[in-house]
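Below is a structure I'd like to ask you about.
Just one protein chain is left out here, and the rest sit where they should.
Each chain gets a letter, A and B, in the order it is written, and its residues are counted from 1.
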Amino acid sequence: MSNSKKYLQEEIIRTSGVNPKKCMRCGKCSATCPAYDEMEYHPHQFVYMVESGNIEPLLESDSLYRCLTCFACVDRCPRSVEPAKLVEAVRLAAIRKQGNNRMTANDVPELIDDETPQQLIVSAFRKYTK
Amino acid sequence: MKFSYFPGCTLKNKAKSLDIYARRSAEKLGVTLEEIENWQCCGGVFTTAKDEVATKLSSVRILKDAQKKQQALVTVCSACHNVVKQTNYAMQNDKEFAGKVNRYMSEDEYNGETQIYHYLELLRDVIGYDKIKESVVNPIGKKVAAYYGCLLLRPNAVMRMDDPENPTIIEDLIKALGGEAVIYGYRNECCGGYVRMESPELAGKKSQTVIESAKKAGAEVIVTACPLCKYNLEKSGCDIPVVYLTELLAEALGVKEDTNE
Partner (left out) sequence: MQRIGVFVCWCGSNIAGTVDVVAVAEALKKEPGVVFSANYQYMCSQAGQDLIKNAIKEHNLTGIVVCSCSPRMHEATFRKTAAAAGLNPYMVEIANIREQCSWVHKEMPIGTEKAIILGKAAVAKVNLNTPLVPGESPVTKRALVIGGGIAGIQTALDIADAGFEVDIVEKKPTIGGKMAQLDKTFPTLDCAACILTPKMVDVAQNEKIRIFSYSEVTDVKGFVGNFDVTIKKKARYVKEELCTGCGACTEKCPMKKVPNDFNLNMDTKRAIYIPFAQAVPKVATIDPDYCNMLKNGKCGVCSKVCAAGAIDYTQKDEFIEEKYGAIVVATGFNPISMDKFDEFAYNQSKDVITSLEFERLTNAAGPTAGKLLRPSDHKHPEKIVFVQCVGSRCDACNEKGKEYCSKICCMYTAKHAMLTRDKYPDTEVYVFYIDVRTPGKNFDEFYRRAVEEYGVHYIKGMVGKVVPEGDKLIVQASDLLDNKQLKIEADLVVLAAAIEPDKSARPLATLLTASMDTNDFFTEAHPKLRPVESPTAGVFLSGACQGPKDIPETVAQAGAAASKVIGLLAKDKLTGNPCVAHSNEMMCNGCSSCERVCPYGAITYEDKEFRMPDRTTLMRRIAVVNPAVCQGCGCCTVACPSGAMDLKGFASEQIIAEVDAICK
């Protein structure tokens, strides 16, 4: 593994607090994921790809923004791997890069209506913007 | 009985009824909710990354405020509850994180001492469903589907509200209010959440699964504690009413007056 790959892997593991080596490859995270069909890379692939250091494809993938953070994979994983926390860490690594914000304040008026709860707007900003 | 109360921003705007009915019902049941002063938005979602500190400070301020008043903290909105509770758990269990927060906040040290109740837990564990049952004046008399979503129950290691896979806390309340609780498979599945913002189709699909599941089980009304769940369900073609559980409660207790005041 190159040094830059290794550094990225270490960063993801450190910020997520997840140890991907605990995974026993049962796939229960992907079995349980409600956003599975909308994802290019599925929860078990996130775990495996972080473990093997193959993180760049994840950084580029829309899958980062499909994870609903519903914690179903966290609660049901028999190995306590907590895949959602890994997805979150990769997502942060992506949007923390300059110019990588996925949403700006200017986009908001078009995306909301009269009933849109404030909760939705602040949540979306937390997920898409740094 | 007095509790510190954190309504959150949505309850001051688009989900006013969730807030108002919560206070009125609590008063009726002998509990006063004292709103925390100068609170800030919790941020809507808890960022699980360990190096995220600033995004969690508003929650810590809320928790510290309750601690100063030596009161337990009550929340109603599922999202606020989840964020504040996860933050408190991190203050208790993540020494490095707590250290950073305490160094930044330059006041007395805080290590997660405040006890947090979701409004449902206040009803179940402090007031008691038996007492609520006695106070009911308008029994609901409808088939009600409890919609938990994800934020109230998960991650279970932190939330500890109920069995995350087969919860009963809302169903038991429905029964106490004279309604019939409808059990359906997707009551603890995500509505699609914040993804509504950029992918309404995905959020729509998730919400429709929940709606179909509830309707198949015979639900006449869906009850929730989360403004975003309510919004997502309503925007996804739900043709049965989606109401806040505090509204259901206020109606049953006979304190649901005109709220356009």
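Operating definition for what follows: a residue touches a chain if its C-beta (ideal position, glycine included) is under 8 Å from a C-beta of that chain, and two chains touch if they have at least 3 such contacts.
Bear in mind that the values here come from a model prediction, so they are computed numbers and not experimental data.
Enquirer: Please identify which residue in B:Phe6, B:Tyr147 or B:Tyr186 touches the non-displayed chain.
Expert: Reading the full complex, the residue touching the unseen chain is B:Tyr186.
Enquirer: Out of A:Glu10, A:Asp37, A:Glu60 or A:Glu115, which touches the unshown chain?
Expert: Touching the chain that is not displayed is residue A:Asp37.
Enquirer: Which chain B residues touch the hidden chain?
Expert: That gives, for chain B, the contact residues 157, 163, 165-166, 183-186, 213, 216.
Enquirer: Contact with the hidden chain only, please: which chain A residues?
Expert: Contacting residues on chain A, toward the hidden partner: 22, 24-33, 36-37, 42, 44-45, 72, 76-81.
The rule we apply is simple: only the chains that are shown with their structure count from here on.
Enquirer: What does chain A use to touch chain B in their complex?
Expert: Residue positions touching the partner: 14-17, 34-35, 38, 65-66, 68-72, 74-75, 82, 84-85, 88-89, 92, 102-103, 111, 115-128.
Enquirer: Hey, which residues of chain B end up touching chain A in the complex?
Expert: Chain B residues touching chain A: 8-10, 13-15, 41, 43-45, 47-52, 55, 77, 79, 150, 154-156, 164, 189-190, 192-199, 202, 206, 209, 226-228, 230-231, 234-235.
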